[in-house]
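Not every chain of the complex is shown here; the ones you see sit where they belong.
The chains carry the letters A, B, C and D, assigned in the order they are written, with residues numbered from 1 in each.
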Amino acid sequence: MASMIRRSGAATSVAAYAALAPMAVTVLLCYLGTMVWTARVSTTSARTFPADDFVGLAQYVKLFDNDRWLVSLHNIGIYGGLFIAASLVAGFLLAVFIDQKVMAEGVLRTVFLYPYAMSFVATGLVWQWMLNPELGLQAVLQQWGFSGARFDWIVDQDMVIYTVVIATVWQAAGLVMALLLSGLRGIDEEIWKAARIDGIPRWRVYVSIVLPMLGPSLSTAFVLLFVMVVKLFDAVVAMTQGGPGTASEVPAKFIMDYLFGRANLGLASAASIVLLLTVLAIVAPVYYAKNRAGRRMEA
Amino acid sequence: MRGAGGAPGEAALAQSGKQPPSPARPPRSGWARAFTPARLGVYGFLMMAALFFLLPLYVMVATSVKPMEEIRLGALFALPVAPTFEPWRAAWQSACTGLECSGIQGGFWNSVRIVVPSAVLSILVGAVNGYALSFWRIRGASVLFGVLMAGAFIPAQVMLYPMVRMLAAADLFGTLPGVVLVHTVFGMPVMTLLFRNYYAALPQELFKAARIDGGGFWRIFFELMLPMSVPVVVVALIMQVTGIWNDFLLGLVFAGTENLPMTVQLNNIINTTTGERLYNVNMAATILTSLVPLTLYFVSGRWFVRGIASGAVKG
Amino acid sequence: MANVAIRNLQITLGGNRVIDQLNLDVQAGEFVVLLGPSGCGKSTLLHTIAGLNDVSDGSIEIGGRDMTWADPKDRGISLVFQSYALYPTMDVEKNMSFGLRINGTPKAEIARRVQRAADMLHLQPLLKRKPANLSGGQRQRVAIGRAIVREADVFLFDEPLSNLDAKLRTELRRELKQLHRQLGATMIYVTHDQVEAMTLAGRMAVMRGGVIQQYDTPANVYHTPANLFVATFLGSPGMNLFRGRLAVHGASVMFANEHMQFDVSAYPFADAPVSGQACVLGVRPEDVSAINDGALAGRLTLVEEMGNHHVLWLDFHGSQVACILNGQDAPAAEATVAFRLNTERLHLFDEASEQRL
Amino acid sequence: QQPLKANVIHWWTSGGESAAVRQFADAYNKAGGLWVDNAIAGADQARATTINRIVGGTAPVAAQFNTSKQFRDIVEQGMLNNVDDVAAQGKWDQVLPQPILDAIRINGHYYAAPVNIHMPGWFFYSKPAFKKAGIAAEPQNWEEFIAALGKLKSAGLVPLAFGGQVWQEKITFDAVFAVVGGRDLYLKVYRDHDQAAIKSDAFKQVLVQFKRLRGFVDAGSPGRNWNDATAMVVSGKAGVQIMGDWAKGEFAAANLVAGKDYGCFPGFGPKSPYMVAGDAFVFPKSNKADVVKAQKLLASVVTAPASQVAFSARKGSIPARLDIDGAGLDQCAQLGLSIIKDKSRQLPNPEMLVPPDQNGALQDVLTNFWNRNQAAEDAQKAFAAALKG
């Protein structure tokens, strides 16, 4: 009789279902629930409070009429690509170099991680100062006699988004480092030995053997960074307030502004839903493909 | 122990003076090692990186020990002319955060009370989820997980309103358990992902062996998987302790007036709309607040264990 | 005491049909050895019995109950993994006692069993070491230890002794046999060591490509192999083969090719032999005697000194014939050696189907 | 008897603000209450928290809002108690300026207790900088002002200390609007959303003049915090800053005295309008008698003349009541107080006239106009569209 019930797989147990119950409840209530709720609100004219009228897709129409929203989407695209790539590369390099049995590893690890520990309200301000052409690096360089030195991206509408990349990579690279370091340290010693026998240069071992083995850690890091991209807010507020003009506006700031200061819950919800759908459109195919590949391996 | 210094051996060599005559590479001990070109390259890179990372910290620290007059001059990188630790003292115990002017110290224990259970619970839940997802085939689990991950992309602020209502309905709004629960909920996607992917990289055979040994879900988790998760638990700790310690929004909304975390004070100090700003105090307060996660980063090294699954399987 | 009955088992891994329509009946308390070339599906079969693989089709019965979908822990089995699968964070003692602790076995009993296993496996001084600090053979012994402390109904061993030295192996072989008797447990044992197979097996199943070729006592498998594959797979050096045809003249049956001719009338043909049938004649090296009055002759190309015997490799019209010499002194290489085949112990196989005639 | 406990949410957290709110707290405590402070920095954050606490069932007794349209939604949801008794008792309708009354009186009920008036468009200037640039007197009209900026520029100073953040750009614009466009145009645009007025040449002229200021700011202005801009005036690096009266706090912190080290004027000439903004407390709905009692007590305490003066003296604002002698206030505040008594010069700030989301849209329009190379006509169109929607 057991064979009737358990056909789905050998490794199942009641405990496993029970263990996932909190997750199931959370997902259904908190995540799925809010998603549905947000979707619903986005079809109302809600302002400070959720309303229960129905205005169809009016909020969406308004949203895509909004210049600032379009700029935000555009910015997040550029920003996301650069930020994720740079953070992964920087984090990986830091992890690799810190893995070389260096002295003062603990100090270095802390140095690379500390930005992650500090509120961006303050560190963002420091970045704003440092990048400010009148106060910061450009001023210093010019004082030192490099009168032609220019580094005024933060006040340049075309470049400002890159300064956000710099500051946020500075903040996130340490976390990626820690994540990859933990993966790196988990690799069986024998693999290293085999590579040494094969005469593979260390850097090559990292690139060709270790990096692929870090696949899961990398994908964790990737998702983490992706989430950071979508939720990017603090850094922009602290560094540029979305300016100059709307040149460094991002979707999360748009949503927050309309949610609180501008008291337009309906529009903010519509923006959240659009953002979520965009993310899904990017992530879902990858997730699906990976899952299928995984299932094929197991089957 | 890849290339491990082999300290005892080298010490013996050095003492007995039995250096091999024409070694292709001399015994690799601390200092001798530090001066090969490759080592210099490594240290060079790390120094450059450290400089880049430390520059903002330098500005913060320098600012924090300057009097406001100096700061107004805008010489950002200048060393303080008249260094003062008054801002630090003020940040800790006398900066105004509203009616009260007693610095950020007020919320310290509240923060501890929030961060400890929240971090522990969220990591535990994440680990259990990750473990269940990667080793146990549970119908519908991957769909759940997919929704959960999608949830990670919704701004927390959007979820506030419904969450407030739910917690209020459960009579948990404005209580310590309430805020712990909220942190667990918001930490769940990333924690689950972290552990799921970590477990995916472990040899499946270990799990199979434990199944044969009769291990049930929990036994395998606690006795086998958790000990093997040390490095990732450390990463999870780093993430959660930092995140929850620095969290301002959820603490403010859900913790209730009795339990407001330290970051609410911090925010009150550094984030004013129309009040005057004491940058030196702000910087000092920021650095002070981050000391707890920083300490964790510093001591976490010994748990970044090397080769934790070494010797487990042949292959 | 539990029997294992496998019916029409089909296993697919990564898209490959690894086990195909397999049937195997193991009596309660029996000691069955699985033998077969690398990659033929032995480990897969053990893992499936243990409940670690999903079954595509067919059923598995253990101790009279259908266990096709039962949880591994409910099957009353224990398994030594070919790849050891030791718990890396636990020391040797904990590795062995883990399962018992889970079962809630009393402390004293656990200590006793671990003690016994450690003694048997010479692991006493290593009890506090982690797997990463053990040698290959030591790890393998821990893997065995972990399985035997469990005293399950069915023990599954996947090449448990492959990384041990001959002396220890002989010793452990005997210990396992004794354990088998003592516990009365059913054992299914994969090995590549034919001595092990021969000495341990009550019955032995020879597999190839996921299919069982022959399932019988070791002596029967060795002496009356069911087909050419089994014949050549067992024995070291392998069976010598000669291609030829049968010639039937009334009651007399002759095997012949260009170089030799034999009367095989006494051969216990399963079906009546057909004249002209293309067949393969097999003779084991120990049934080839290098004696002076032998009817055949070959040039000695290689002498392998095996300690207690020599193997002579003779070049017989371009094919190598192995011959075991029990005497002390081997002839010098390049000499021409006369030999003869023990006609009472010949094997005949159909050339096309490779089945025993 | 138990003192009347009052949880009060507000966003006054800096040193000067703390001192100011203490005046209220002390006065309330003295009147038999117990002030429980719930300071939350950041206006948006504090308001959001108030709303969340109301929704979550742990509403504060009182919460700070701006005297604007921000709390209309909450009133409509029936989430506030009114303080009509207190208003009647205190004759608010007589002592408060019209713009404030318009903001707090909804459907005939008083839903907020105003505590002060902030004027967001002051012109602050550094006396040493003016001296250095050879500017003898405060400019008396817009063109003189532009000329003064020019002189500052020639003197190698930053003429206008400017923080390039959306809200700063907006208040600068509103200040320019008020002085260049005049009161009528201002009200037509903001209060009546009069499309014709927006499309008028006069309004275009406002935009053009606003953009003219851009020639007088430094390269580092984008993103700059207002107090960093103030610091430029404090240190004499810059000449003028257009900012709310709270900037006085920064001057005070640097030990600069109004009228001596720095000057202030709210506009040009004797008839320039005075923009009115400010803070108020609202009182979340509750049926509990002692809460309602506490709310009423609090409302009367914070609107009492003495505490209003005491508060504003420290906050840099002026009292919301017009029937007050501002002797304790600084020079700028006294100037403001005298102006506001003239009804014709009272001008509500845009937030009192425009709902928050439209106001935000206007900010977006203006920041684009300021920062991009955009023609005034285009900005005009965008402005019109934002006010229409």
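For this structure, a couple of remarks:
Note that contacts are C-beta pairs under 8 Å (C-beta built on N, C-alpha and C of every residue); 3 or more make two chains touch, one makes a residue touch a chain.
Everything numeric in this text was worked out from a predicted model, so none of it was measured.
Per chain label, the copy numbers in the complete structure file are A x1, B x1, C x2, D x1.
In this text, only the chains that are shown with their structure count from here on.
Ranked by distance of CA centroids from chain C, the top chain is D.
Top contact pair of chains, counted by C-beta pairs, is A-B.
Centroid to centroid, with C-alpha atoms defining each point, chain A and chain C lie 56 Å apart. A straight line joining the Cα centres of chain A and chain D is 37 Å long. Each chain gets a centre from the mean of its Cα atoms; for chain C and chain D, those two points are 92 Å apart.
Multi-chain contact residues of chain D (touching two or more other chains): 43, 45, 48, 225.
For chain C, residues touching at least two other chains, in rising order: 51-52, 71-72, 132.
Listed in rising order, the residues of chain D touching chain A in the complex are 43-45, 47-48, 51, 70, 73-74, 77, 164-166, 218-225, 355-357, 359-360, 364, 367-368, 370-372, 389.
Only residues 1-3, 5, 30, 34, 39, 42-43, 45-46, 49-50, 52-57, 59-60, 63, 74, 76-77, 125, 128-129, 132-133, 135-139, 141-142, 144, 146-159, 161-163, 166, 185, 188-190, 192-194, 197-198, 200-201, 211, 216-218, 231-232, 234-235, 238-239, 242, 245-246, 248, 263, 266-267, 270-271, 279, 282-283, 285-287, 289-290, 293-294, 297-301, 304-312 of chain B touch chain A when the two sit together in their complex. The touching residues of chain D, when paired with chain B in their complex, are 7, 10-19, 21-22, 25, 35-43, 45, 48-49, 52-53, 55-58, 118, 225, 227, 231, 234-235, 237, 244, 246, 249-250, 252-254.
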